[in-house]
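A protein chain is absent from this complex, but the other protein chains hold their places.
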Amino acid sequence: MEQGNVTIAPAQGKLGVLLPGMGAVSTTLIAGVELVKKGLGRPVGSLTQYGTIRLGKRTENNQPLIKDFVPLAGLDDLVFGGWDIFGDNGYEAALHAGVIEPERLKLVQEELEAITPLKAVFDQNYVRRLSGPHIKTGQNKYELAMQLMEDIEAFQDRTGVTRMVMPWCGSTEVFMEVDDVHKTLQAFEAGMKENHPAITPSMLYAYAAIMSNVPFANGAPNLTVDIPALQELASDRGVPICGKDFKTGQTLMKTIMAPGLKARMLGLSGWFSTNILGNRDGDVLHDPSSFRTKEQSKLSVLEYILQPELNEELYGDYEHQVHIHYYPPRGDNKEGWDNIDIFGWLDYPMQIKVNFLCRDSILAAPVALDLVLFMDLAHRSGMSGIQEWLSFYFKSPMCAPFLYPEHDLFIQLTKLKNTLRYLQGEEQITHLGLDYYQQP
Amino acid sequence: MEQGNVTIAPAQGKLGVLLPGMGAVSTTLIAGVELVKKGLGRPVGSLTQYGTIRLGKRTENNQPLIKDFVPLAGLDDLVFGGWDIFGDNGYEAALHAGVIEPERLKLVQEELEAITPLKAVFDQNYVRRLSGPHIKTGQNKYELAMQLMEDIEAFQDRTGVTRMVMPWCGSTEVFMEVDDVHKTLQAFEAGMKENHPAITPSMLYAYAAIMSNVPFANGAPNLTVDIPALQELASDRGVPICGKDFKTGQTLMKTIMAPGLKARMLGLSGWFSTNILGNRDGDVLHDPSSFRTKEQSKLSVLEYILQPELNEELYGDYEHQVHIHYYPPRGDNKEGWDNIDIFGWLDYPMQIKVNFLCRDSILAAPVALDLVLFMDLAHRSGMSGIQEWLSFYFKSPMCAPFLYPEHDLFIQLTKLKNTLRYLQGEEQITHLGLDYYQQP
Amino acid sequence: MEQGNVTIAPAQGKLGVLLPGMGAVSTTLIAGVELVKKGLGRPVGSLTQYGTIRLGKRTENNQPLIKDFVPLAGLDDLVFGGWDIFGDNGYEAALHAGVIEPERLKLVQEELEAITPLKAVFDQNYVRRLSGPHIKTGQNKYELAMQLMEDIEAFQDRTGVTRMVMPWCGSTEVFMEVDDVHKTLQAFEAGMKENHPAITPSMLYAYAAIMSNVPFANGAPNLTVDIPALQELASDRGVPICGKDFKTGQTLMKTIMAPGLKARMLGLSGWFSTNILGNRDGDVLHDPSSFRTKEQSKLSVLEYILQPELNEELYGDYEHQVHIHYYPPRGDNKEGWDNIDIFGWLDYPMQIKVNFLCRDSILAAPVALDLVLFMDLAHRSGMSGIQEWLSFYFKSPMCAPFLYPEHDLFIQLTKLKNTLRYLQGEEQITHLGLDYYQQP
Partner (left out) sequence: MEQGNVTIAPAQGKLGVLLPGMGAVSTTLIAGVELVKKGLGRPVGSLTQYGTIRLGKRTENNQPLIKDFVPLAGLDDLVFGGWDIFGDNGYEAALHAGVIEPERLKLVQEELEAITPLKAVFDQNYVRRLSGPHIKTGQNKYELAMQLMEDIEAFQDRTGVTRMVMPWCGSTEVFMEVDDVHKTLQAFEAGMKENHPAITPSMLYAYAAIMSNVPFANGAPNLTVDIPALQELASDRGVPICGKDFKTGQTLMKTIMAPGLKARMLGLSGWFSTNILGNRDGDVLHDPSSFRTKEQSKLSVLEYILQPELNEELYGDYEHQVHIHYYPPRGDNKEGWDNIDIFGWLDYPMQIKVNFLCRDSILAAPVALDLVLFMDLAHRSGMSGIQEWLSFYFKSPMCAPFLYPEHDLFIQLTKLKNTLRYLQGEEQITHLGLDYYQQP
């Protein structure tokens, strides 16, 4: 099928969605999609389902839905599966997550009960505050990865899906930096066999996915596919990867506000962010080593948006703090409070306070859905390796090693939409628009 | 001077800044510029002074200052003058405005005292809560306009400036809609002679400016140059005009937040905005007829950003309220409180509360400065009539009648920067960036 | 029964609760009590149900529940009835009010359906934004009052209750001041017969209640029993009355915060209060004449707490504003935002912002319950006329004409508890406590 610049294979057959971690985000995604299929809910927050894209000039008034513009899989074609450290089926897990009310879950009880997680690859050394009984055993990490690949193959055989995508929805692992064992595929595969401590469970999932020709999206701040070995493997095998850390809640708000302040060249003296949340994620982040992973992901955002190296006077010396507190009364209803100290004309100080009463999984589920559909589109379009055009969805967007990441949500959206226009051979939008007026 | 696509006359000689209304914004602008000239303050919040512009690819690392990229007038070349309904000189007026502390104003006392406002064209029928003694008299509105033109000419003779710009910094007038008398220049000029009630003082200033070859920027929500007669006059005489209503405070925040929510396709059920402020502006807006003018300007913002016609399900039915309260304890320190009711995945409700402790004139002064410098650039570049590329600075951006305005701050910024790139013959930035990666 | 200083008749038999207005507050009260009776809910927010009272010295550790200390009616003894302008039964009305979820209401559907409102006395001249079909007709206001008295008698006959209480839970009427017709019983009764416009429907209910020996509690800011004619009638007939305007939400918070600031002698320069709510109450208050009634009730609070006449320097010149906005997205979930501008040592300014995400009827229902039980206690204790000791529950507490009202929530609570101690012959608590230490 020739469309625009690129040949995109059609979205024929079913699309498997393989979820490592069947917690709040995964079950909210699955239950939501099943409710939507039945007309009992709306997939609000999803760009693939609601977004439009302007084509041509403003006067042409041509703004189709994105899903009518590029050939995406339909929600009816999604088939879910996954792994978890608890054996609860999807219904039990969703009840336990406590995001969607029990009465509403009952409407898709059958569909959810049909999803039984496979045994997870898990090691408490990497997620200290969790433990569970539903865990794979094996001689070494390589063998565990092989088991995951067998799971994937069996899933495909069982369900008859034609393609699959794996969005990581598991927990935040302890902080980890690139090690020699991550640098080449050879070293990595040898490391798995030797149970090298720098190889984490999430890496085994990613390795298994790529080896199985399954695009991988990294929803947590873990290192996972941010290592040369797996990035090269993905390029070589023609598999798209992207990440990392779903951008929701406070960081989403930060990547909305910061570009606004920067646009107007208002100076920043401090940004204090605190969060309260009471779900499993909050509990995991109570562990300092997991928190450090998250914190790195959250802190870098401002640096890239504000470009202190270009605006030393305005952004060269600000205090940025991010705190996360496990506060059980809130359950999944995360709340962020930001205090932003800015300065303007003649250095006069001003303050902005943002209080976001959000819902963690409600914001994350449509992100996961969009990534599933766009990663499948990328795969069918012949794109492979890092998908920078999906930066829009991530707190720490992956990009080529010689580039800096774009954190500005609005640049990210422009990038995403212009990529879609490119795929379909449409003209890039620059918002210049001088041709509407007398030319100078 | 051939530069890029367009011939831009050099910024030689002094640039006159003619200010109708010498209140808080004007005096904060003037005092600020004088302090900056002496190295006693920084023009924070000004894109022309601090902004950078990326040229070429990310890897080229070429991001000059905007003021090094396009030939703008320097701050040392600005010469201020203006009109006011009080005869206080600039120093007295600045003290009265209470924005900058007295100790700091003393540092530029001499410069400020040198600025004595001319008698204003004023009529209390259009601004009911103000009155002052320093007012022109004349047979009819046309004669008043002639007096303004004489003032402008005399200013140029006295100061020797080579060019001038007039940014309206006066009060909000009563609500007014386009009338027959506004439709042609002929009708308008006849109307002035007949003292037609639909011709407001601000229109006389704009008429005088355009007739005197002085670009006009409308900083208030008044109708002023939003009428065919003056728009055609500006086009015919090659004079740039732009407007309207400086985008500061709560509306600035709204045009930052709303595009962020829209980007993520989060639904909106309500947006409640309240403001407290205690300066002259707050007092004027206490009058319902002036408030209505302001309210129109503030309410339309969301409609254009959210495009309910394209996203009926998400944005087709929200409650939007804007309230402004005159609350003297605050003085110029305006404070906004926004409560935003959004909904996400499966329609779950969430809330965002934004509390902005801002300073009205501190945010407006750099906007006025940028408009002075960019309008002068446009003039020297041969651009005339409506300058849509300056939408970035306005609550209700002017655009060609067959277009819808762009309210999204980030689209506005892209438009502004791509216009500058166009003027200098640089490539448009699309943020596509697929060429950094393996091509699909 | 001799108890302490006062003879209190025992709480034998059933207690009728007569509700003028079966809207959100009434149905939340009834449904709540029925749920509590079944063990399906808790009457949180009720001092009569949860409050304790310290007796004797701290070292005695004697703090019984209030309901164990004074002889109150039990919840099982309450029998509900009422009037409304709609004929919906209690179940339908509760569903319509939208405070308690439908699933929960189903658990007491039978009990609620059994309550059918009688036709109301209503006149749209006094509540402009409401109208309904279920309305009494009569020759004149006196005749309507007679019909109410007949309703009361019939209710008692039908249900066999031994005593009754009438807490007004109807709407806010238009603003009204004391008129000659209100000054004596004779004038008042003549006025009813002549349909005097200064006699409002709520006064007819109050008159009917007092004539029927039923204590009356005024939950709205209406004038109602704040008139000499009805106050004397209540005294003469030995019937307790109290009011006015249930203290919930923002005003509750204000009477908590203001005494705290006053305690520390922190000065006040401004208090800006805004409210958003979306229920019937919000709609009614959208009418300026009803809002004025409410505003008077809300504004006076600070004057009495801060005593500007005693503290001219700190409280002699502050700006106090109260705004209420009908904002449908919120339904019954009222939200208040307060900005408080204070000043301290050497006049340095500080700010407090309070954002209260409350629920109107959820806060009002236990207030209504407590008043029912305490008014019945007062009646059985032989107390009559104005019950100042119940000021704790009201925005505009009634008191003897030669006194100033106490608005400080903590003085009000002390008064309430010391009254209970007095009724039972217990020692007054002064918190002096010097006897625990060496005496000076």
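To keep things simple, chains are lettered A, B and C as they appear, and every chain counts its residues starting from 1.
Here, contacts are C-beta pairs under 8 Å (C-beta built on N, C-alpha and C of every residue); 3 or more make two chains touch, one makes a residue touch a chain.
The structure presented is a predicted model; accordingly, all values stated were derived computationally and were not measured.
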Exercise. Specify the residue from the set C:72, C:118, C:161 or C:383 that touches the hidden chain.
Key: C:383
Self-check item: Selected from C:81, C:267 or C:329 as touching the chain missing from the view
Solution: C:267
Self-check item: Touching residue (missing chain; options C:114, C:154, C:190 or C:403)
Solution: C:403
Self-check item: Touch residues of chain C, complete complex, unshown partner
Solution: 6, 28, 32, 35, 41-47, 49-52, 58-59, 63, 100, 104, 235, 252-253, 255-257, 259-260, 263-267, 307, 310-311, 313-314, 343-348, 350-359, 361-363, 365-366, 378, 381-386, 388-389, 392, 399-400, 402-404, 406, 408-411, 413-415, 418-419, 422-423, 428-434, 436-438, 440
Quiz item: At which residues does chain A meet the chain that is not included here?
Solution: 269-270, 272, 274, 276, 318-319, 321, 323, 325, 327-330, 335, 337, 339, 341, 353, 355
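The rule is simple: only the chains that are shown with their structure count from here on.
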Practice problem: Return the distance between the CA-based centres of chain A and chain B, expressed in whole Å. | Solution: 39
Quiz item: Which chain B residues sit where two or more other chains touch them?
Solution: 353, 355
